[in-house]
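Every protein chain of the complex appears in place save one, which is left out.
Here is chain A:
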Amino acid sequence: MLFFSYFKDLVGQEVTVELKNDLAIRGTLHSVDQYLNIKLENTRVVDQDKFPHMLSVRNCFIRGSVVRYVQLPPDGVDVDLLHDAARREARGA
């Protein structure tokens, strides 16, 4: 639940999603769901020459199970808040 809530707060931010097949997609976070499936808008693939497979795609749905990393803007994150929330979640609150 923690990361679901966290991503909901990040809606509207520019993120880069790196997938488990090494594809990296940059876009604006449109929505997220309980499985951490991610919908991105205004997408472009990071290395377009290497991955021309998605050249005509501008909005996409990324299945949560295939995400390796979600790269966030450093100033879009309140690390202390996240740290506190994680500590509470770990404690079983």
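Here is the rule we use: a residue touches a chain if its C-beta (ideal position, glycine included) is under 8 Å from a C-beta of that chain, and two chains touch if they have at least 3 such contacts; residues count from 1.
In the analysis below, contacts and distances are computed from a predicted model.
When the unshown chain is looked up in UniProt, the name that turns up among "U6 snRNA-associated Sm-like protein LSm8", "Proteasome subunit beta", "CTF8 protein" or "Histidine-containing phosphotransfer protein" is "U6 snRNA-associated Sm-like protein LSm8". Mapped onto chain A, contacts with the missing chain fall at residues 7-9, 11-12, 19-23, 25, 30-34, 37-39, 43, 50-63, 65-66, 76, 78, 81.
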